[in-house]
Structures are given as structure tokens and as C-alpha cells.
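Of the protein chains in this complex, one is absent; all others appear in place.
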Amino acid sequence: MTAAEAAFRAEIRDWLETELSGDFAALRGSGGPGREHEDLEERAAWERRLGEAGWIGVGWPDSRYGKALDLQQQVVFHEEYARAAAPGRLGHIGEQLLVPTLLAHGTEEQKARFVPGVASGEVMWCQGYSEPDAGSDLANVGTRAVLDGDRWVVTGQKIWTSLAHIADWCFVIARTEPGSQRHAGLSFLLVPMDQPGVTVRPIVQLTGTSEFNEVFFDDAVAAAGDVVGEAGAGWRVAMSLLGFERGVSTLGQQIGFTRELEAITVRARENGAADDPVLADRIVSAWVDLQVMRHTALRTLGGDAAREAPWAANVSKLLWANWHRRLGELAMAVEGPAAVVTSGLPYELTDDQRLYLFTRADTIYGGSNEVQRNVLAERHLGLPRDRA
Amino acid sequence: MTAAEAAFRAEIRDWLETELSGDFAALRGSGGPGREHEDLEERAAWERRLGEAGWIGVGWPDSRYGKALDLQQQVVFHEEYARAAAPGRLGHIGEQLLVPTLLAHGTEEQKARFVPGVASGEVMWCQGYSEPDAGSDLANVGTRAVLDGDRWVVTGQKIWTSLAHIADWCFVIARTEPGSQRHAGLSFLLVPMDQPGVTVRPIVQLTGTSEFNEVFFDDAVAAAGDVVGEAGAGWRVAMSLLGFERGVSTLGQQIGFTRELEAITVRARENGAADDPVLADRIVSAWVDLQVMRHTALRTLGGDAAREAPWAANVSKLLWANWHRRLGELAMAVEGPAAVVTSGLPYELTDDQRLYLFTRADTIYGGSNEVQRNVLAERHLGLPRDRA
Amino acid sequence: MDLTLTEEQRDLRDAVRSLLTKQADSAAVRAAMASPTGRDEPLWRQLTGELGLTGLSVPEASGGAGATFAEVAVVLEEAGAALLPGPYASTVVVAEVLTRFGRTDLLPALGDGAVGALAQREPGDRSWPPRVGCVGSRNACSWLLTGVQAAVVDGGAADLLLVAAVDGGAETLFAVAGNAAGLSRAAVPLMDQTRRAADLRFERVPAVRVGGPDAVAFARDVAAVAAACEAVGTARRALERTVEHLRARTQFGRPLGSFQALRHRAADLFTTVEAAASTARYAACVVATAPDELPVVAPLAKLVCAQALTDVAAEAVQLHGGIAITWEHDAHLWFKRAAHVQHTGGSPEQLRRQLAPAAGL
Partner (left out) sequence: MDLTLTEEQRDLRDAVRSLLTKQADSAAVRAAMASPTGRDEPLWRQLTGELGLTGLSVPEASGGAGATFAEVAVVLEEAGAALLPGPYASTVVVAEVLTRFGRTDLLPALGDGAVGALAQREPGDRSWPPRVGCVGSRNACSWLLTGVQAAVVDGGAADLLLVAAVDGGAETLFAVAGNAAGLSRAAVPLMDQTRRAADLRFERVPAVRVGGPDAVAFARDVAAVAAACEAVGTARRALERTVEHLRARTQFGRPLGSFQALRHRAADLFTTVEAAASTARYAACVVATAPDELPVVAPLAKLVCAQALTDVAAEAVQLHGGIAITWEHDAHLWFKRAAHVQHTGGSPEQLRRQLAPAAGL
């Protein structure tokens, strides 16, 4: 570690330590997958605090809008953020998906209008991709938008929309060329959420809590200019966005995983589960696989990764989603017969149970295991496409 | 157990005990999958001895040709045969495949001509189904037969033909209607092996030994009348034969499996492998799964099994093939670092190694895992056929 | 042993299935699990009264139907398939134990919907077989029981409890009335909401001795077989529903079930379920006809069937996709039931350790 890196690390650590000791102290460990329903107001305030201090968009490649840290610094930032158990981000969809897309495909006017709100932590976004009848088939878009003078009129339904209930805007893939098929004729529209034509209905999950939504567009309106890329060429924009998911934040995610595994390991030592050699073997396996994920992340973030590991996003997703799902199973096994009892009525789950239940979503959302395997087989192994 | 059953069991046990103590004593444990190359002459003599005593074809439904034992008696016979470690059968293809096919589809004349030779243990058969370019696709038959006066002239190549090198006859699926496709236009022909047009080339396996062959038909000849069922309607005959495979002999097979597992368990106790709790857990798993196979066999041989378990053949094959393959892996793990050393030059494998290597064939031959899954999905789950 | 169903067993299965299809569909199950008692009272009265299903294997002389546990197993599979909320499994285990140990005099009024439950685990105990913690002490002509039992399924509603305890150093099985003096019961909430459980505290509670270590072991083993049969029913239904989904749902312009990767996974699950079903059936027949085999067959059946359900429920979620993560779909009910079966009554590792001597280790 260089002195500059150490200093940078200390700076972030100090800042987080200070900020998370005051009003925000209670937010440590709050939010994130499976807990997205927690502390919404306080976490919104935390987003603004991050924005003030310039810690939103640290990896954006355009220094007009953020710190434009180098890769190593971004790694440090995400590691420290995770290590401090700082709260799960509410603004990550804007920060990690929308802004990179705008920086790559947007007009200067769009950048100037939309990026600062994300950077300040004031404006929240959600992602209108999945539809009820589409499943993993993203190109099966039924939502339509018609240009009517100076505005788009949008009609259709999206589903699995994280944080739609707190979002100010939604980026929506809609079919703008009537009669077009599959990937053609789609547009990437920016639609304000606070209007009569938009209805958000939370989806109650198997945990009894909600963090995904159905979003209904019923003659909802977007400004004619609020289309990213060309109208009708939205598929390319939408797909390039998928490439922005994860990346360097993986290392932060792994620190969260480490913390989860440590808690389970400690519990196993306390309650005697670790004395069962077969269960101990499973715990070590989980630890081993976590190290392998770390090595894979290091390799796929290295200098020449684009050339050496073009498959990184798919391999990483399969590895972490399956690992996390197994971790949920392990947590329950370590808990033993007590694992079946919840912590209270009406349906207050334990951490183990929440992990166990919610990690089932990991292998389904964000590109299911099956989609990742299809992509690996076609693009990276060169196997022929399944006949459609 | 009824008194009659006990007496019958004692009769078989005594007979085997007597016979396998004399000239045939050395044959205990000889032959069978992975050892098909052993003691060919002695095992041929054993076949004739079995035939003399009437122990061939005990399950044939026609009492003109054999004992026509009831199901429970057949179970007892196969169990005792396996328990005595009596030699692997050379005549099982004739006994378990050809004769049941003839009894179902053959003419009286064919039955009278061919069944007695099988029953006496004098005449050996092999099965000409698979072809090099077909893989699991049995309908992809390239072997042709043309009727030329009073004889069929057969040309083509078969592969994975067990025991072709000792067989007197081969039943061959050949295309007898030029230009026909897939399942149509095939015939089930009975072809003598001892003729100039037939060449047998052994396939050297990964064990260094051979039990499968390539069989080349080069204007080989069969009598015009030696077609089972109608000419051109051989697919139905060929497929009904697949239904005869296994069945009640499964229980005998499981006794062989039990013996293999017991040997591994004893070895694990001796060499300390059983003191490794994780390895011990694997051994118990293997034992558990063997019990499950036994219960499944009992259920699928029960009175109403045809109605309750029409999937029996596919499920059983998947269970035993995968179990046996895992057993080979377990044998090596129990042996530990010594597992990598063979027992001698040039390439004399240990029992563990032979089991480990040869069981890889279990999930490939006799309907691969993939074929079994396809059949289960289509026929028993009613899932739509993969698009061809 | 012929493990195929008899004509009568098939009729029984069809009748129960038909009833539960109507009376215990998803909406009814959800209503029952949200109700105060956790069960559909009219349905429970029908099952126990009119149909006499909790007394199925009780001798006719004792007011039962005089069938065997093999018939009970048929009902348990259907109850598992429907995720029927209520104490069916708990009650038939108690009835079987009392019948076997000649104490049908202790049977509560099964025809009136009476409930039995088995208590066999102390709080904090994760060993298997469970440590026996309650203590029985002789008191003139009866026994008094003292101790605590954790998360006893159906323990809150039970009219009769069977309790594993120690008496003079030996494991002993006691029967305790649900309304006995000195017994306090506190509901504990379960992740599997189709079940109810309670912590039980015994303070010098009058008890009747049912039997010694063999009774404790028999009760534990029958409970394991019951759990196995229920699990098979749930697994089979979860797979059926998943296969229906694969047939009906289209993606990329074709039914999901035409994708070979998914078809193969469904085929493997089918193999897993039918193999487990064979073992559950065998175990049920063993309860009925060959109880000597039970100490091996019971843990084996629980091990195999709990794992089968775990595998099927997990894949059912994955193969259904996003909808399976929602509260409104039944997949989470199967999945939570799977966890319940897997983590109670011995973990897979513990059950394999229990079976090690049988396996020659």
C-alpha cells in the first residue's frame, strides 16, 4: 500500500467514523438487499450528507460531476464504506446506472440537468426494465410511448422496480415504434414519478416486507426531449447500462459478505455448531469460496481485465449470487432447531431467516443464473444459440 | 418370508455353493461391467452349466422354454446369484434382451429355432444398436440392409457392442427402406457373426482393457426370414426391447453394489479414512442412497407398479448410474494418497481404480443420464419436446 | 414388501385429495394460518369427526378405524401436499404411540377433533437424538413432571402431550393432559406459518407413564416417519406446480418447459421425489408391520425426504423466477416448510451420524 493510498484510506475512514457517530449512528447496518424497507427518511438524509461531502459518483469518469477517483481509490472507498457498515445506499440506481448511461449516451443538456441532482443525493431514480410477461426476456417490452406534440405519453406496466416508492424519476424502456418487434423500436425515456399517470404498488415479498414494486404507467407523461440516445435506438442504451452494474463496488459487497460470514462463524463457535465436523467443513467451504471471489474480483479489476476477463460480470454474478444463497442455508444450519422460530409477531424474522429467504432473490434478479449461463455459453464459449 | 420361499432360496443357495466350490470356484467375482474381459472360456463353460441346470431364462413368461418363476422367486434367484458372487453373465444379452423380444414379437418358428440355444447357454448374442454418428440418437441409423432373394445383405457399422467378440449372433437395427427417415423403414435382423462380412474390432477403454467393440458389416448376410416383426417396422421391436432391460435383476445388481460398498467401508475402518468425519459422512450417504434404491426397486416391482411407477426404468437408471459413479469417487477418497498408485505394470489397475474409471461409463451407456432426463421430462412430466 | 398402493389406499388418497383440493386450497390455507388457532376449524372437525382420519390406525375396539400407519401415511402425504395447517401429523403420532404401547385408554376424544403433540427438546439443545431434560418423579400412584420443552409443534393446542423425560436415570415417555395443573404454555411464532408451536413449562405436572426408552425412541421414530411422509407430499405438489408453470409460462417466445436446462432439472427433481417417496412408503410400512427396523428406517426416511423437499422447494423458487419471491405465490410456503422439516428432528449431518453403525461405521 502506498502512502497516498494509506492517507486516502484514513481520510475516508475518519469521515465515516465521524459521520456515523452522530445523528447517523443508528444507520450502521441499515438498508441494503433484504432490508431496503428500513429507515427510509434517515437514509435519504444520509444520501444528502454523502452528496454534500462529494462521496457520490466517485467513479464517474467526468470530473465536472464528481471526484473521478482512480480505480485503486474507488476500491478503497467501497471497502471502507462496507467496513464501516455504512447504510445501504438509496441513490445507487441513479449513481451507478443512470449517470454512467447519461455520461455515455446523453446530451450535454441532459447531463447538466440530471447529474447534479444525483450527485447531491437529492434526486432518487428507479429502473423501469422488467415487465410481468417478460421474465428474463428483456426485449419482450409491452410498455408503449407515443409522441404527442412536446411530450411522450407512456402506457404500460413495469415490475420488480426497486425503490420506486421513493424515486423521483424512472428510466423506462418503452416501445415507441408501433408494431416493432423485440430489440427494435425501443426508447430509453426519463419519466417523472410524481404525476397522476404513475401508480406504484409495493410487492410484498416472502419476508413479509417490501422493496420491489409494480409501477403502472397510465398515460404518464415525459418531455419529448427526455429520451437518451435516439428514439427507437433504446435497446443499445439499455444494454450498455447493464455493463455498468457492479464492477468495483463488488469489493465493498465482499466486505459485507465477510461480515455476514464472520457473524455466522462466531455463532457456530458459541452454540456448538462448529463442533459438528461436517458443519465446520461447510463453514470453511464458505470461507474458501469467499476468498476465491476476492481473487476473482482482483483479477477482473486488474489493468488488463477487459482483454483477459471480458466475462467478468457474468462469472462474478454467478459466483456471488450462488455463494450468498448458500450462506443463507448455512446460517440456518448453524442455528439448528432454533432456526425455525421467528423473533416476534406479526412476522418479525431473525437475521438468519431474512438472509435465508431474501438470498433466493439473488439468483433471480439482476440477470438470473439462467441468463448468466446463456450469456456465457453464447458470448464467451461460442456455443450456438438455443433455437428460438 | 414364506416357507416355500425359504426352501426355494435354500435350493438356489445350495446349488450355487456346490457348483462354485468345484471347477468354477475361481470364477467368484469374475466378469461383469469393467471386468468383462476376464476368464472368457471358463465363464462360457459356466453358462452351459447354468443352462443344464435350468437357471437361464427363469423369468421368461413362456414355460415351454424355462422355469417361468414368479416375481418373488426371480427376486430370490437374482439375490442369491449376486450374494454368491457368481460370475458376471456372458449370456445376459440373449437371455434378457433377445429372447423376451422374440417371445413378444417373433414367430413360433423363430422362437423354436433361437430360444433353446440361449436357454442351454450354448449360443451367445450381442446387440447391434449404437452407431458412431448417432450417439444417444438411436433413430439415426446408417446401417443398411437390402433384400437380395432369400437373404438380407447388411452394410454398416455398429459401436459399443458388448461381447461381440464372443457372440454367435447379433441382432441388428438396419435401414431396409432406402431413403426412409428416422424411425420409419427400420428392421430388426438376426445376423450370424461367423461369416466373412463381419469384422469385430475391440475398443480399448480407459482402463486399458476391452469389453466393447466396433462391429463392421460389409455385405454381411442374414436369412430373409430372420427379421423379427415386420420388415420396416423394426423401431417398435427395438424400443420394446429397451423396456426389458433391467427390471427384476436390479435387486441382484444392488447386492453387488452392497458388496462393493461394504469392501470400501471395511477398508475405511482399516486405513483410518473412517476417522475423518467428513469422509465418514460420505460413506454413510452412499449407504443411505443404496437403501433408497432398494426401496425404490421394491416399489417399482410391486403389484401395481406399471400403473403407479411407469417411470421406473428411467428413475432407476439415473439413481444407480449416478450412485455407482459416486461410489467410484468414494473408493478413491477412502484409499487416499495411495489411490494414485496402480498395482502393477503394464497397467494393472486396483479394484478401486477400475471402479472409479469404469463407472464413468454407467452414466453414458444404456441410455445416458441426458437421455433418461429427456424421457422423464417428455413422457412423465409432460414438458414440451425440445425443438428439433 | 409390496410398496405399491392397495385399491383401498388409492381410494383413501383420492378422497382426501379431493376434499383438500376444495377445502384447503391456497386461499383457505392462508386464511387458516392467519386465524387465531392456526387451522380451519370446520375442516378439522370434518377430517377428524366425519372421516375419523386421526384415528385411522387406532383399533376399532378403541374407537378408531382399525387400519394401519400405511393408511395414515397416505393421508399425511395429502396433508403435506396441501400444506394443511393444523395438528394432523402431531395427533396421529400420539395415537400410534399410545396404540403401540397399549395405552389407548389415554387417547383423547379423536372423533371430537382432539389434538395430540410430542415434546422432545429442551430450549437451547441442538443435539440429536435430543437430550432428555424433563424429570419425572413418582408421587404415590402417579408421576409429577418438571422441566421445559421448546417450540413444541401443536403443543399449545394439544389435549394430550407425550413428553420425553428422565425417570430414575432412564428415558421415559409420559402422557400429560393439555389442561393439567402446573403446565404453562406460551406460543412461539414460526417461520413456517402453516404450523403453530409453543414453549411448555412443567412444574410438578401430573403425568402418566407410557413406557421406557423404547417408547421414547418409538415416538421419536414415528414422528420422523410422519415428517417424511408429509415432506414427500409437499415436495410432489411443489414439483407438480413447478412443472405446470414451466408448461404455461412462455419466454423468448416459447414455453419455459421447452428449455432443456430447465427440463433436465425438473427430471432430476422428479427422480429425487419419487426415490424419497419410495423410502417414505417403506418407512410407513415398517411402522405398520416391522417396527424392529424402525430405529434405522425412521431417521433414514426423515433424512432423505427432508432433503428431497429442500431440493425441490429451492428449485421451485428458482424455476418460478421473481413471482416465487412474492408473498402471494405459494412457493415461499413450500420453501419455509422445507426449512422447518430440515432443521427439526435432527439435521442431515446428525441423522447420518445416527445411521453410521447401520452403515458399518
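Structure notes:
Every chain is named by a letter (A, B and C) in the order it is written, and numbering of its residues begins at 1.
Just so we're on the same page, a residue touches a chain if its C-beta (ideal position, glycine included) is under 8 Å from a C-beta of that chain, and two chains touch if they have at least 3 such contacts.
Nothing here was measured: the structure is a model prediction, and the numbers come from that model.
One chain is not displayed; in the complete assembly it touches the shown chains A, B, C.
For the options B:Q127, B:T176, B:Q291 or B:S368, the residue in contact with the chain missing from this view is B:S368. Touch with the chain that is not drawn comes from one residue among B:G29, B:G336 or B:P384, which is B:G336. Checked against the hidden chain, the listed residues C:Q260, C:Q318 or C:Q342 yield one contact partner: C:Q260.
Residues 130, 134-137, 140, 159-160, 203-206, 208, 271-273, 276, 278-279, 332-333, 335-342, 344-345, 347-349, 353, 356-357, 360-361, 363-365, 368-370, 373, 386, 388 of chain B touch the missing chain (whole complex, contact as defined above).
On the side of chain C, the interface with the absent chain consists of residues 259-264, using the contact rule stated above. Along chain A, the points of touch with the absent chain fall at residues 262, 265-266, 268-269, 274, 280-281, 283-285, 287-288, 291-293, 295-296, 298-300, 302-305, 307-309, 311, 314-315, 318-319, 370, 372-374, 376-378, 380-387.
The criterion applied here is as follows: only the chains that are shown with their structure count from here on.
The set of chain B residues touching two or more other chains comprises 281, 387. In chain C, the positions touching at least two other chains are 254, 259-260, 349, 352.
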